[in-house]
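Okay, here's the structure, questions in a sec.
Apart from one protein chain that is not included, each protein chain of the complex appears where it belongs.
Now for chain A:
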Amino acid sequence: MSLAEESSDSVFTEKEEEEESFNRRYTLWIKEALDELPHNFTITDPFLSGHPIVFASLGFLKMTGYSRAEVIGRNGKFFQGPKTNRRSIMEIREAIREERSVQVSLLNYRKSGSPFWMLFHMIPVFGRDDGKVINFVAVQVPISGRDHHHRKLTSVGDDVSSLDHSELVFGSCRREVCFGNFVQHQDHRALPVECDDDEQGLEDWEYCEASESEKLRAAEAINNVLSVLTRYSELSGRLVCGKRCCLRGVDCLSSSLVISLGRIKQSFVLTNPCIPDMPIIYASDAFLTLTGYKRHEVLGQNCRFLSGVDTDSSVLYEMKECILKGQSCTVQILNYSNRKDKSTFWNLLHISPVRNASGKTAYFVGVQVEASCRNTESKELRPETKQLSVVGAVRVAVRSSFMVTC
């Protein structure tokens, strides 16, 4: 199986999964219902590889100039650009990792390449019964610098009774207001400010404070989206809510761990040795492609479903021994796939115990390499190194994900 095949297969699996899981949770009518809302918002699924957008509102598409097809499947970072403030990006990333809400002003870029400031307000949506993060909902309220200009200008000696004073930003850190351009405009009384002028400067603003009314609008939008999601989740019976109602179950992985694991593009599984029969609790997309199974078919199962009549039982025994001793091992084992041709394949399997932040073994990782397609190209990593790099990446992800104090 060449790399190209692998990737197109997994994208296909992803698109199917996106649709499936979103509809299963909220029913087939959810998209119609969400389309009736006037707000700009996106909904992402942290349990899909790459933490992609699974829904984008019409308002959002209008604001950014993209079509729905261009947005679904993308990560939110797609709309960021060179002048987007690094701290703000970090804050959003950490909020996702810690599964909490965040509100921050952010510079985004439209399809045309032009930048704009908006107030980004994101919340996690939890499964009511298992405390897992099902989605993140993000609302985007554009912050109009031009409007603020107007207000500043009209406030000089003009009738200000019509102004909403709460929108005058105190201690504004926008350069136009502090010095330079503002003085210029005051002299010329130039209204309105030309579009180009405005947007030329705003990329360099370090920050753009949203007004109180903009913040209220964001909160209102979030509530509306959450109500719709909650209502439709009731219909399907898989309820969601805005607050975590119960502690995340022991065998439930945090969304941040899932996001980290999603970066690893090779075939691997995580199993839980502390639960009877050591079930699979995570399977990578590449594993599903390799074995031909669907995710819901493998989660909760012991790996033995991959073995069959001709699988060497002494090898299975060797693996069992290593697991009991908490040791790593590499074996060559005959596996039976569920692919269309129901073919068997030789699996060069490496298993290793993985500890979490407490220092104790939390999981076992199993990394599968189909023996026939071992890459001998000189420019690639040695196959052994590649396999071990998966183990390393899993170790880093597992250790860090458990350190979050919730």
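The working rule: a residue touches a chain if its C-beta (ideal position, glycine included) is under 8 Å from a C-beta of that chain, and two chains touch if they have at least 3 such contacts; residues count from 1.
We adopt the following convention: contacts and distances are computed from a predicted model.
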Hidden chain of the complex, named as in its UniProt record, picked from "DNA topoisomerase", "Cell cycle control protein", "Transcription factor IIIB 50 kDa subunit" or "GDP-L-galactose phosphorylase 2-like": "GDP-L-galactose phosphorylase 2-like"
Sole contact to the chain not displayed, among A:K31, A:R231, A:K265 or A:R339: A:K265
Contact partner of the left-out chain, one of A:E20, A:D35, A:E94 or A:E212: A:E94
Contact with the hidden chain (one of A:F41, A:Y66, A:W205 or A:Y293): A:W205
Hidden partner chain, residues of chain A it touches: 50-51, 74-75, 77-78, 80-82, 84-87, 90-91, 93-95, 97, 100-104, 171, 173-175, 178-180, 205-207, 209, 259-260, 262-265, 328, 352, 354-355, 357-359, 378-382, 384-389, 391-393, 395-397, 399-401, 403-405
